[in-house]
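The complex appears here without one of its protein chains, the remainder shown in place.
We call the chains A, B and C, going by the order they appear; numbering starts again at 1 in every chain.
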Amino acid sequence: MKLFKNLLKQPSFIFGASLFLLTLLLALLGPLVFHLDTKTRVGLAYMPPSAKAWLGTDHLGLDMFSLLIQGLRSSLYVGFVAGTIATVVGTAVGVYGGYKGGLIDDLLTVLTNLFLVIPSLIVLILISSSLEEGRSLTLIALLIGATTWTWSARAVRAQASSIRARDHVALARINGYGTAGIVALHILPYLLSYIFMVFIIQTATGILTEASMSLLGLGPYDSISLGKILNEAKTNEALTDGAWWAFMPAMVLITATVLALYVLNTSLEGVFNPRLRK
Amino acid sequence: MATPPIFEVNKLRAHYLTRFGQTIQAVDGVSFALKEGEILGIAGESGCGKTTLVSACMGLYIPPLHLTSGDVKVDGQSIIGMDVERNRKDVLGRLVSMIPQGALNSLNPTRKVKDLATDMILSHDDKADKKEITGRLRERFEKIGLDANLVLDSYPIQLPAGMKQRVVIGISTLLNPRVVIADEPTSALDVTTQKAVIRMLFDLMDAQIIGSMLFITHELPLLRHVSSRIAVMYAGEFVELGTTEQVIFDSRQPYTKALMGSMLSAEPGQKSKKPVAIEGAPPNLGHKIKGCRFAERCPEARPDCKENQQLIRIVKEREVRCQYAE
Amino acid sequence: MLKNHPVLKHILGRAAWYLVTFLVAVTINFFLPRMGKANPVDTIMAKVSAGLDTKSANAVEEQYLKEFDLVQVDAHGKVVRGRDGKALKTSLGSQFVNYLGMSLRGDLGGSILQHPKRVSEIIKGAIPWTLALQLPTIVFGWLIGNVLGALAAYKRGVFDKLFYPGALLMSAIPAFCFGILLVYWFAIKREWFPAVGGYDEGLTPALSIPFLSSAAYYYVLPFLSVFLLVVGGQAIGMRSMCIYELGTDYVKYAKLLGVKENKILYYMFRNAMLPQLTGLAVSLGTMVGGALIAEIIFSYPGLGMTILTAIQSNDYPVITGCCLLVTTTVLIANFTADLLIGLLDPRIRAVQGGK
Partner (left out) sequence: MPNNDITFEARGVSRAYGHGKKQKLAVNDVSFKIRDKEIVSIVGQSGCGKTVLAKMLLRLEQPTSGSLLYDGKPIASATDPRQHWRQVQAVFQDPFSAFNQFFTIRAQLKSSFNLFEQKPSDKEMEERVDQALLNVNIKPREIDGKYPFELSGGQMQRMLLARIFILKPRVLVADEPTSMVDACSRASILDYLMKLKQELDMTIVFITHDIGLAYYVSDSIFIMHEGKIVEQGPPDDVTQRPQSPATKQLLDDIPDVHKNWIDRHPAA
């Protein structure tokens, strides 16, 4: 509670949290509040914003605003799914390695370090381009999570092994707690704030990676994402036609979401870190 | 008096301003003077203001630490109220130098000992010649019993803890400071290394490299061998100041007595003398304290102790802060 | 012998580690594309078989199968056939061995789209552009970002208050968004700079003054799109590292010794750089990836575009070739960073040398 009060004193936290909540609300409530239609043409290609189409139309004459909300939903979905996988897998590997040590830890560490230096975008390109069946949004999210967990594993492992060295873990052992109890009660609570920060960063990474893949033409076939909107705008000459509404709002949404997450992360770091160092 | 004091601290008060606007009066009216060749010990529990006193005595006020009032003089010259650059160049390391508590982390891990030492000299003397400095360092380190060939070219990580602490002492005293403030210089060391460090400090005093010394510790038995006089600090104030003999074997102030009573020793016969711990905790310096600061924990407290502010009195030729001490 | 050369031992140790990583990368490069159903020969045949009768189509297909190492070939270059007269397929294992040998010789196979062009030939044309764009942006962006971050940490006050949010914003904007923004504003709306390409289309690449100046003109926007973001991201990291260093005991001690401010600033900068260098190793892959995507926005004739075109036309050999090249470059850069850290940080040297 005191922690939360300290957070609320930080203007950066307020800014990051409200910006993120805003995008989240837009994505969650958008379809309920507005009448969205991403299938029917509402006019000609690249019509500027009007009362009928608030943010104009795309190259097919579809309503940009509807596309945008749908795209934001997909991007956030990818971010959360990829972020969750990367965080959960990374935490499991990191905590196991940091607490248990031994041969398996050594192997995991080598594996982690190995995949840490091989660019994950490259691995994603290799996998995605060979998938002939096409890539659903969920599959892309899974793939992103599966290639980015190494970063979380490394970060969490370092923290876990420093906590393992604390006397309270030895005390828990001679109090008769088993490995599960020690990890759950005596190690994870210390890591929770840190894992949360890892999750935030991994979510942002997920959103950015999906957009990058969409721009390479490796985006989802079954959904509209913010990256895909940009890709369509780029390939269909929206830039040269001066149709700013076809790409600017999508860019603002991506940047705002990522910025909100980064700001949240730094403000949390400011509050958590002095405690961690203690 | 024939010899004027080297170091004079007069009614010094210093406080911290916290982020939430609270004022913590960590040093509250401390006065003492040091003569040439003298070592004054300062003893007290953690949180009594010892460490704040160090910065305050060096005239180095970096926020959140602020000077409230008082004066500090070295050889009759005040070092308080200078601008930061003059304080750095003329006072720090040159007039007043300090030996820090945790020597383990006090040396820049990526800098060789000789480079740090050279930086230190050059920072106070722009014209010094680099080659000449190397010779000077070699000479000084040999003189104080450090293997110059080995130590000067080492990185801190290559030195064992005790050696690191002695290197820190060597660097701190390079410019022959008039006053050295040693802040718990041995508390992280084991007893054998501790002795070597104390030996080195004595040698520096005897070679007149150091003019005088303030030795801060929470180990009273150590002060018995190190200092000629002892000041006992409690909650930002000195509560007793006298010769080592007076304070250790014949203390008059209740806190000093309690502190002495809590010490142990390995003497035969000592086993029967039971040490007694001081219960409770020192007062919070963030609040204004009325009356005696030790009254809450004092075994000899009388009803009016909590009401009356305690002033320094002279009892049996030493300064005591207790109205009932005799 | 190695015992007496801790530095050499360190270098060799790291080199061995990176070699293993490289082999893993090559393995991934080989197996991942082959996990899918895609078969390069089918793709080519779909393109060329029109108008051919079955017999000649079969002959052509066999030719391609040989070329892509999908059927076994005997010592005389003849396809080995089974009893039923069908060509024997090469096992995945021996394909891999051949692939390894070829990769190490710098041969990345043949392109499908631009058959019979070799992949290495196609990539060779793209490498200079990508190198020219990425090397300076990442190296200078990293350096300048670190200097600015250190300054912000050291000065605090107004400079930091203005700089920090700006840097945070820059680090959050994806390179491709910033690229689109630059194109829209400075190329489409104002026409100050060209929107797409690497040089004026009327010129042929050569080391001539008109070509170089044209290339420089086309360079500005792509450079900025990546450079400013690297600066922002690095500055954020450096700032917090420096704030940490400023609170350490050794800085406090140096201050109490009266050591000059600029010396202390140097201590702080150097020690904060070391973790930043380690951080670079981790983030390099992301940076390179981001820059590749930015190339696409500008249709810059580098590897990013090459990958994009290859993806659009299912030209797998080119995709894997590019991927292998990028990975190798990132590994080499990481290796360099690793060695630099070992060189600059006596703590690592001490651990490596066993004291």
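In this section, contacts are C-beta pairs under 8 Å (C-beta built on N, C-alpha and C of every residue); 3 or more make two chains touch, one makes a residue touch a chain.
This structure is a prediction, so every number in the text was calculated from the model and none was measured.
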Partners of the unshown chain among those that are drawn: A, B
Which residue of B:Gln77, B:Asn149, B:Ser262 or B:Asn284 touches the chain not shown here: B:Ser262
Candidates A:Leu32, A:Leu103 or A:Ile174 - the one touching the absent chain: A:Ile174
Listed residues B:His225, B:His287 or B:Lys316, member touching the removed chain: B:His225
Absent chain, residues of chain A that touch it: 166-168, 170-177, 185-186, 189-190, 278
Touching residues on chain B - with respect to the absent chain: 45-46, 190-192, 194-195, 198-199, 202, 205-206, 218-222, 224-226, 248, 258-259, 262-268, 270-271, 274-279, 281
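Following the convention adopted for this analysis, only the chains that are shown with their structure count from here on.
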Most widely separated chain from chain B, with each centre as the mean of CA atoms: C
Leader among chain pairs (count of C-beta contacts): A-C
Centre distance in Å when chain B and chain C are each reduced to the mean of their C-alpha atoms: 56
Chain centre separation in whole Å, for chain B relative to chain A (CA means): 53
Interface residues, chain C side, partner chain B - complex: 248-250, 252-261, 263, 267, 270-271, 274, 344-347, 350, 355
Touching residues (chain side chain B, partner chain C) in the complex: 55, 58, 60, 62, 88-89, 91-94, 97-98, 100, 102, 105-111, 116, 119-120, 122-124, 155, 157-158, 168, 171-172
Chain C contact footprint on chain A (complex, rising order): 114, 116-123, 125-127, 129-132, 151, 154, 204-205, 208, 211-212, 215-218, 230, 234, 239-240, 242, 244, 247-248, 251, 254-255, 258-259, 261-263, 266, 269
